[in-house]
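Would you mind keeping the following structure in view while I ask a few things?
Let's turn to subunit A:
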Amino acid sequence: MRLTYLALVGAPLAAALAAALVRPYHRGVGVAGALLATLSLAAALRLTGQVLAGAAPTWGPSDMMRVDALSALLAVCVAFVAALASWLGPGIGRDEHYTPAQARRFRIFSGLFAFTMLIAVTANNVAIMWVAVEATTIASALLIPLHVSKASVEASWKYILIGSVGIALAFVGTVLGYFDYVHLAGERESALNWTSLIAAAPSMHPRVMALSFVFIVIGYGTKAGLAPMHTWLPDAHGEAPAPLSAMMSGVLLAVALYAIIRWKVVVDLTVGPELPDRLLLVLGLASLAVAALSLVGQRQYKRLLAYSSIEHTGLMCVGLGLGPLGVFAALLHLVNHAVVKGMMFLLSGRILDRYRTTEMGEISGLLRTMPVTGGLFAAGMLALAGLPPFGIFFSKFLLVRAGFATGHAWLMAIVLALLLAAVVAMLTQINGMLYGARPDGVRAGETRRWGLVPLALCAVLLVALGFGGFGSLQTLLDRAAEIASR
Partner candidate 1 sequence: MPSPAGYAVAIAQAALALLLAPGLVGLIRLFKARLQNRRGAPVWQPYLELRKLFAKEVVVSTNASWLFRAAPFVVFTSTVAVAFLVPVLAVPSPFDAVGDLLVVVYLLLLGTFFLALAGLDPGSAFGGMGSSREMTVAALSEPTVALAIFALALGAGSTNLGQIVARTMADPASAVSPGYLLAFGALFVVTLAENGRLPVDNPATHLELTMIHEAMILEYSGRYLALIEWAAWLKVLLFFSLLGNLFVPWGVATALTPASLGWAFATLIAKLAVLGVVLAVFETRVAKLRLFRVPELLAVSFVLAVLAITVSFLVR
Partner candidate 2 sequence: MDSAFGQLAVLGSSLVLMCGLTLLWRRGSSAHIAAFAAQSVALAATAALIAVFTGSRELWLVAVAFLGLKGVLMPILLSRMDRRLGGPRELEPYVNTATSLVIGGLLVVLAYIVTRPVLEVSRLPTRSGMPLAMGLIFVSLFVIISRKKALTQVIGFLALENGIALLAMLGTYGIPFIVEMGVFLDALMGFLVMQIVIYRIQETFESIDVEQLNRLSQ
């Protein structure tokens, strides 16, 4: 098991090191990186199997790292999207739009990015988790301006400043939690372990832990893109190169939510679930509202997708505040969203490569120009809109049902109204892109056809998730939800 874990986190790190050490950039490095990412995914699946069989392995001095069902779920998502981005990112096929230097930089930092995210979701020590989340900001900030332009530089500045401030606030929350534990049980190396915090939670001081949780939610919520700390997100995800946006939107937001979930379990035991639930509901609803309203006027498709991420993260946050049923729905939604967003951003990368514009108004005839890409893009949009038979419909349905079950009928009505507004906004925009005539200067036909295979696989996966997923996924989600809502 130790070996499997080392493969999980070591593979992306090795890919990054390989890209850093080999000069000048060679296509083999990219292929090696992609293979390593696939290895990481395989390791994640294997660990999941072991966890489902009943193990909860720990490693490191004073049990710093630990994998349970929740960690395994997130690890699989991260490894999956990272593998997608790795195969479809610059530096493997014939790229007209990335220089070798840019490709090399991408390989280094995306490897580091995946490594830090995997550490974050498998850390038992909440401070190590924090260090890893901060490291994700650092690793991704330098990649946003891969194509240097005023907009991308501005986006990366906002990203690193707001992200670092948010993370610093999360650290205040971590320190306060540590402070409370230490005053209860004395100083020790394992004091920052999640398992120790859970054990001590019922006897910790409610007001201190409540204060700590507020900082945690504001801090990690900034990284997750919850309103009102979301202002960096449309810029950063809109300007970053497509594979990076796929990783950021797909799984980085999920990792930030994961951090909030871990702390919520502890705080729920100390303070009782009312305050944390209410806080999450408010922030989730605010994010939904902001996203729904902002989606209406969008003109660039990558920013549209970014606001859609805010919308779905807000929805997940609402789910987390609706008790155990809601948590299950939120986790299912997390998986669905990771798959869909990853696919959508990578597709948008292909569209950008062909049409050379980010404005939706200038794109038309997508279905005629690139039939498969266009078709998958349309399918993804329908999925994001929450229409059956895709997975998001299913998780949304479960979430609303959880809301009604916990007596939040009015809230669910508002949520549904906002989601409807978002759907209408997105679908009207997409229509203009799909149909119509092909603009001049745009070549027809698909290039890099092999890149479509993983994306088509995503679409199939989405449909499968819509029909309830696989048995083992169901079990995994059950176990994870159990952990997340103790």
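Criterion applied: all candidates are chains of the complex that A comes from, given by their letters.
The criterion applied here is as follows: a residue touches a chain if its C-beta (ideal position, glycine included) is under 8 Å from a C-beta of that chain, and two chains touch if they have at least 3 such contacts; residues count from 1.
Model, not experiment: these values are computed from the prediction.
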Quiz item: Candidates 1 or 2: which touches subunit A in this complex?
Solution: 2
Self-check item: Touching residues (chain side subunit A, partner candidate 2) in the complex
Solution: 61, 125, 127-128, 131, 134-135, 137-138, 141-142, 145, 148-151, 153-158, 160-161, 164-165, 168, 171-172, 175-176, 178-180, 182-183, 187, 189, 191-192, 205, 207-208, 210-211, 234-235, 238-239, 294, 297-300, 303
